[in-house]
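All protein chains but one are shown in place.
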Amino acid sequence: MSALSNTGGGILKGMRLTFKHLFRPWITVQYPEEKLTMSKRIRGTQVIWVKETCIACLACARACPVKAINMEVSRGEDRKLKVDHMSIDFGLCVFCGLCVESCPTKTSIYMGYGYETTTYRCTNVEKAEGQSRSECRCRELILTGDELAPSATRVLSGYDRPDAAEKLAEQTLLINKKGYFER
Amino acid sequence: MSDFWVHLLVYLVILFGFVIVSVLLFIWLERRFIGRFQLRPGPNRAGPFGLLQPIADAIKVLIKEDIIPTESDKGVFWLAPLVAFVPVMLMFAAIPFADGAMLVDLNIGILYILAVSSVTVIGIFMAGWSSNSKYSLLGAMRTIAQEVSYEIPLVLSILGVVMLTGSLSMNEIVKAQSVPFVLLQPLGFFVYLSAAMAEINRTPFDLLEAESEIIAGFHTEYSGMKFGLFYLMEYAEVLAISAIATTLFLGGWQGPLLHPVIWFITKVLIIFMFIIWVRATIPRLRIDQVMAFGWKFLLPLSLANLVITAFEILAAPDMNTAVLIGINIAVMFGLILLFSRFYKLGGGRVSVK
Amino acid sequence: MAIKTESFILNIGPQHPSTHGVFRLRLILDGEVITDLEPVFGYLHRGIEKLAEGRTYLQDIPFTDRLDYLGSMTNNHAYVMAVEKLAGITVPERAEYIRVILDELQRIASHLAGLGFFLNDLGALQTPLLYMFREREKIVELFDMCSGQRLNYNYYRFGGFVQDLPEEFLPALKKLLDTLPGFIDEYEQLISTNEIVLIRTKGVGVLKRELAINSSAAGPVLRASGVNWDIRRNDPYSIYDRFEFDIPTAQNGDTYDRYMVRIREMRQSVRILRQAVKDLPEGEIMGKAPKLLKPPAGEVYSRIEGPKGELGFYLVSDGTDKPYRWRVRPPCLLNLSALKDMVVGWKVADLMAIFGSIDIVMGEVDR
């Protein structure tokens, strides 16, 4: 091949390589039919709030860098703090996971395992006086109270929660894909 | 109705059907194969194996809004896709699908095809000029420079075949190929394929629509069915070039056992696959390198090919075919190696005050 | 008779397939030859430096992810290191090793993406890009495994990490390290000797050694011009002084050299990774760091060798929990300083090759 350098030898080498790739299995995933198991620590597009264990300490609201968490607490008759209102604006949320890490109980707020939260359009727009279009909030993306609770579609992710991670399936890795490593 | 009109009507329908169907098939094949080269499956949603994808695309293109830029030269803008598309269709008139199975067996067949195919450039230039966009203009400028210069090696490489056959009729050329001319004219085939790929703007000569540089070149401003016509034209051109290469060099419809039409289509597909393969592998050249490759490399090679062919015909008309094939292939490799050592690309940086 | 010609202005971008984001180049062309050029920035300016001043040190980590979004791990590292220096936090041994592992993986991933886009700009369809993204995908999956996301990792913390590596991480990494050099060989087969790549890149867009230093170029761009300058070697941070590796340099400073330096750098990264995986100790992952960090008043400039070059953070603390001044030294922006000298006189097609070989990410250029 060296005699052919600068004469098309390099091109031929490259063409041989692409020809070899013709017989390798493809690496892309046919998404809606075929789904990968995500990482156990996935920071999906959900944040799950467990009302029962929450001690209303506001640590998550304070940790949030974009102030997406809106939590109002008051002191009840038994001198205990209770949550009056809890809402998270997923139009603002950057899914950084700082709220999950800051939680002192380690059982009250979780990242979600799900990542399919697309909606087609935003029908309810919350617009205050004098706000521009880009500043207004989409109400469908603001989840309040019980909407934040875990459910069948809102599975807890193992992000900073090792006990939740144990319940999740192994992540699929391209590197373990069968029939892929022979070169 | 006379036989002439029946013949004309039948073949017009067959031709149009053949071209449209195979262009759709080609689009599917190309996307599918490029996908496989790139480790992905390619279009696989519409219909079995994604076979209906080009039809879905065609419907989408048809019902799209037709945008005409306000500052454009509207008449020319309108006319350009037609001027580019019609000559490509005309080219198929003289291509034999089987023995004599063609619209007209012109006795100047190959000359006619070359003449008609050159008109496409005007359509492309009209599109680039009338769009009133700088990207389109750059693309059109590149096209003119490229297509005009590659016409010469293209014609010269075909001349070798014509000399061997002694006829310009496409059907006669096929009949004369007891041995496919690719073996007798390997150099001619190489020059023809290179020049033809430049003529139809396939990688690595796809400068006029270099996506990473000038967006889409001459059809940046086109949309809807006008864009569809350009798209169709490109693939029809590929089909035409593959068909001509098959006819001139690969023995056309000739072949044992199977029906001639099947042989013809198989050979066309082989050439097309090769073009896809090249497209999947290599990057594109720069405009001055394309010009240098045409003028400094392909042109001398095609001239050399002409001289060698003439010499073989005159000096050794009765030589054993097998020996001749050996000599020709050796000469091809020798010349390519020699020329690639000699020619300099030059160009590069231009000093700007 | 002289032909009367006129030069014209061509706007490349802000929306263009090969400006790698929203970047605008105002070209003055004489035919196809570029006679003048003016880069226009700011289409992706989000004011991250101002935003960061209004948040606590910890809350700024997600913002660093969004600078060079193809190199979030190294961004995290640079920022976290600056704050650790400012507050005097020590990092445990194991965490330092993991930082080196993640940094080098990120370097490979970033180079793969950069080279893929560069070849795409040269016009090689998407074939090399997809081959390179295949390997990048494997690395990104590793990052996903330990940090939970694929692009904005937000994994480093002051003093260590959020969580320890999952147990599946190391076997997968070892498997990757076994095969990665083979795949790099394949890229070289496809590209390094390809005649068309050679004539498109050799001698194109030369950045001379003096100009490279003078214009504060960094990383592979600087090293391709023949300057042996790598923060990992010249000003070792973390535990880079413990590993054996070479600093690849090239002499011509042209587009091909910048490509070649990146390829060789990937091989060196594999070398570092092998050593780091072998020596990785057990132990703590998080050093002692207060929950609400209040560094003493003062200032710090700390830098690392990111995939694109020297990535520095200049922080000023006034003793509160929020930084007083938060500044990134953006290698991508400074690599563009000499763009005009590299490009003028070349053709539009070369502009894309040169621009692609600088490998910029707009998130960091505009911030």
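In order of appearance the chains are A, B and C, and numbering begins at 1 in each one.
The definition used in the following text is that a residue touches a chain if its C-beta (ideal position, glycine included) is under 8 Å from a C-beta of that chain, and two chains touch if they have at least 3 such contacts.
By definition in this document, contacts and distances are computed from a predicted model.
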item: "Formate hydrogenlyase", "Proton-translocating NADH-quinone oxidoreductase, C subunit", "SoxAX cytochrome complex subunit A" or "ATP-binding cassette domain-containing protein" - which is the UniProt name of the missing chain; value: "Proton-translocating NADH-quinone oxidoreductase, C subunit"
item: Touching partners, among the displayed chains, of the absent chain; value: C
item: Residue in contact with the excluded chain [from C:Arg150, C:Lys202 or C:Arg327]; value: C:Arg327
item: Full-complex contact with the absent chain, from C:Gly54, C:Gly283 or C:Gly319; value: C:Gly54
item: Per the touch definition above, residue among C:Ile28, C:Leu170 or C:Ile213 touching the missing chain; value: C:Ile213
item: Missing-chain contacts mapped onto chain C; value: 41-42, 45, 47, 49-51, 54, 211, 213-217, 227, 229, 234-236, 299, 301, 303, 310, 312, 314, 316, 324-325, 327, 329, 333-334, 336-338, 366-367
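Note that only the chains that are shown with their structure count from here on.
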item: Category of the chain touch graph - line, ring, star, complete, other; value: complete
item: Distance-maximising chain from chain A - centres being C-alpha averages; value: B
item: Computed distance of Cα centres, chain C from chain A, in Å; value: 25
item: Approximate Å spacing (C-alpha centroids) for the pair chain B, chain C; value: 42
item: Interchain centroid distance [CA atoms averaged], chain A/chain B, Å; value: 49
item: Residue list for chain C, restricted to those that touch at least two other chains; value: 127, 131, 134, 190, 194, 196-197
item: Junction residues of chain A, two or more chains touched; value: 6-8, 11, 14, 17-18, 21, 27
item: Complex contact set, residues of chain C against chain A; value: 55, 58-63, 127, 131, 134, 137-138, 141, 144-149, 152, 154, 162-163, 166, 168, 172, 175-176, 179, 182-183, 186, 189-198
item: Touching residues on chain C, where the partner in the complex is chain B; value: 8, 10, 16-18, 30-36, 119-127, 130-131, 134, 190, 194, 196-197, 199-200, 203-204, 344-352
item: Chain B residues within the chain C interface of the complex; value: 34, 37-40, 134-135, 138, 141, 203-204, 206-207, 210-215, 279-289, 345, 348-352
